[in-house]
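Note that one protein chain is taken out, while the other chains of the complex remain in position.
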Amino acid sequence: MIYTVSRLMGACAIAALSTAATAETLTIATVNNGDMIRMQGYTDNFTEKTGHTVEWVTLEENVLRQRVTTDISTKGGAFDIMTIGMYETPIWGANGWLVPLDGLSEEYDVGDILPAMSGGLSHDGTLYAAPFYGESSMIMYRTDLMEAAGMEMPDAPTWDFIGEAARAMTDRDNEINGICLRGKAGWGEGGAFITAMSNSFGARWFDMDWNAQFDTQPWADTLNFYVNLMNDAGPPGYATNGFNENLSLFQQGKCGMWIDATVAASFVTNPDDSTVADKVGFALAPDTGLGKRSNWLWAWALAIPAGTQKEDAAKEFIEWATSKEYIELVAENEGWANVPPGARASLYENPNYQEVPFAQKTLDSILSADPNDSTVEPSPYVGIQFAAIPEFAGIATEVSQEFSAVYAGQQTVEEALAKAQALTNDAMEAAGYR
Amino acid sequence: MATQQSRSAARLMMAPAVILLLGWMLVPLTMTLWFSFRKYLPLRGGDLGWAGFDNYTRFIGSSAFWPSVQATLVIVGGVLIITIVLGIILALLLDQPMWGQGIVRILVIAPFFVMPTVSALVWKNMFMDPVNGLFAYVWKFFGATPVEWLSQASMQSIVMIVSWQWLPFATLILLTAVQSLDSEQLEAAEMDGASFMSRFWYLILPHLARAITIVVLIQTIFLLSIFAEIFVTTGGAFGTKTLSYLIFQRVLESQNVGLGSAGGVYAIILANIVAIFLMRIVGKNLDA
Partner (left out) sequence: MARAVTNNRKALNTAIAWSIGLVIFFPILWTILTSFKTEAQAISNPPVFLFFDWTLENYAVVQERSNYMRFLWNSVFIAGGSTILGLIIAVPAAWSMAFVPSRRTKDILLWMLSTKMLPAVGVLYPIYLLFIKMGLLDTRLGLTIVLMLINLPIIIWMLYTYFKEIPGEILEAARMDGASLPKEIIYVLTPMAVPGIASTLLLNFILAWNEAFWTLNLTAAKAAPLTAFIASYSSPEGLFYAKLSAASTMAIAPILIMGWFSQKQLVRGLTFGAVK
């Protein structure tokens, strides 16, 4: 590694300025989601405690991924902490690119992290990233519209029920759409949704020999069901709707149901942003009776790139940001509904948090998701809405683009599945799987 | 006037620029060429050895390749036609006497100052969104079903956004050319009873030929590598995947640098083909 004059000068300047020799400036790359932006507001609390200062690089999700992946695979060292997800962590951990998060302090209590989360953020039993918040997906629905339609949402509905309810709730003249679902291209957007949904229809991405499975009936069933449902009861332009577009539609009262990330529950029930805050109910993501539900599992987690000079300070930050104390700090200032959810078991044992309307359903959803056994028929990969192999993001983005073209009415389900099958097998061949 | 001495002085003065650009071209180009023959997968441990022409055959053999070349050409062509036609009309209009000419000029050139990312975000969310976009309100106001711009008319939408950004540039260059028109000659033609169309065709357009050439040349260079507008609006879906977007997908989304580099080489070849065509068609106007 070559040390440059400018780096040295920068280091000298920092050393000269800081009173304690250990005080560092951490550069942290993060995504512009609500919980992370809230965390930035509490940075001073961290600085007071440890003396370290923090420089935030806040980026939109796609830009963030592109940025941190380039940096870590070239060992660029531009960041001391990166915000990554369950997809990246095991792959990067296996490559030796992340600092193992062992030797965390006693009071941090690693054992308190939900097993589903720590499992998904580990490789070979070593934790490589600490979950800032975790999520599954579930149904959020309008209790008033459901009542008006004369129906009652079961705790664990089937897709058939969802289809019926969505069509009953739809009132296009008043801009009420029975159901809002992601259709936007991108493996982390519509790709994630349709993959999780396909699990409940008995589909899978690959068979045990890594052959693409888009030519099987369950995939055709999934896609046909989705397209028919959305055409009958979905919002206009759903082919370009992702998490954020749907959130905004739901908050404006334009969706009867929305199946998406559990973290959205706190946004749709927040009266400051949501016009329907007091009329939202929750249920588990639907199934078709085959034994798998259509919910996913995801965590936004903090990881330290190997080779950073500031490993100790970075660990201190991660311990602070993902600690029980941080959760209490947020609860104290902004109420229990706004704490980062889904990461720690103790949060769900807290009587204050149990009063939050979506707490139990969130936990149930997370607990019912198993990345190691996500499909009805056996599959060779780990992950529910993704397959944790390096090639997946690229392939799934192209596949979801083909699907989005179906949603926009530009090709048929059969055409899209045939293209998906071909391009997936082609890419897997290039990567040496087949 | 060029003496031996001034010639060598001239060479000396050109040297920094030439050397820098040569470096800026050769270093990345060599590295791209090198990578394009390697099996370079960052997520699988980096450079995994020689790949021969595998990357080249795989890149061109992908079902996305030819559509991406087509999408690139459609965007470049579409934007060029729109900006030049509207640019000429605007330039002629802005040359007319009117009240508040300076302010109108400012209004017209303003989009050029807007970052591509910002303009794509603004158009996508505040205008083309089929539910909350302004266009949707207008359509609904007239009782029509709002158009789902970015999925159903994706290509047109992107051409429109990009044209909006580049129209000021075309207008500015054409305007300077229009302003240098010989107004006496024009008046004489008008006296002789030449219609506007014939004046336009025989006097104005030939005069603008050089300016049009420049607009075509400069815009083509920028439009061939257009990226931010697609990244923000459609993410390459709905047939808007250009060649440079396809390379982006290969390099960053699929993390296959070798494959992407081969794509980069193809993109350079395409750019050069376009450049040669341009030179053939418009080059004679450019007696540099």
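Letters A and B mark the chains as written, and numbering starts fresh at 1 in each.
Here is the rule we go by: a residue touches a chain if its C-beta (ideal position, glycine included) is under 8 Å from a C-beta of that chain, and two chains touch if they have at least 3 such contacts.
Remember, predicted model here, so these are calculated numbers, not experimental data.
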| item | value |
| --- | --- |
| Touching partners, among the displayed chains, of the absent chain | A, B |
| Absent-chain contact - pick from B:Ile75, B:Ile88, B:Ala177 or B:Ile204 | B:Ala177 |
| Residue of A:Thr70, A:Thr158 or A:Gln411 touching the missing chain in the full complex | A:Thr70 |
| Residues in chain A touching the chain absent from view | 2-7, 27, 29, 32-34, 37, 40-41, 55-61, 63, 66-67, 70-71, 74-79, 242-244, 247-248, 251-252, 264, 267, 273 |
| Positions on chain B where the hidden chain makes contact | 1-2, 6-7, 9-11, 13-14, 16-18, 20-21, 24-25, 27-29, 31-32, 35, 42, 90, 93-94, 96-119, 121-123, 125-127, 132, 134, 137, 141, 164, 167-168, 172-173, 175-177, 179-180, 183-184, 187, 210-211, 213-214, 217-218, 221-222, 224-225, 227-228, 232, 243-244, 247-248, 251-252, 257, 260-261, 263-264, 267-268, 271-272, 275, 279, 288 |
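The criterion applied here is as follows: only the chains that are shown with their structure count from here on.
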| item | value |
| --- | --- |
| Touching residues on chain B, where the partner in the complex is chain A | 41-46, 58, 62-64, 129-132, 145-146, 148, 150-152, 154, 231, 234-239, 241, 249-250, 252-256, 259 |
| In the complex with chain B, residue positions of chain A that touch it | 62, 66, 69-70, 73-74, 91, 95, 175, 184-186, 235-237, 239-240, 245, 248-249, 252, 254, 390-391, 393-395, 397-398, 400-401, 404-405, 407-410, 419, 422-423, 426-427, 430-431 |
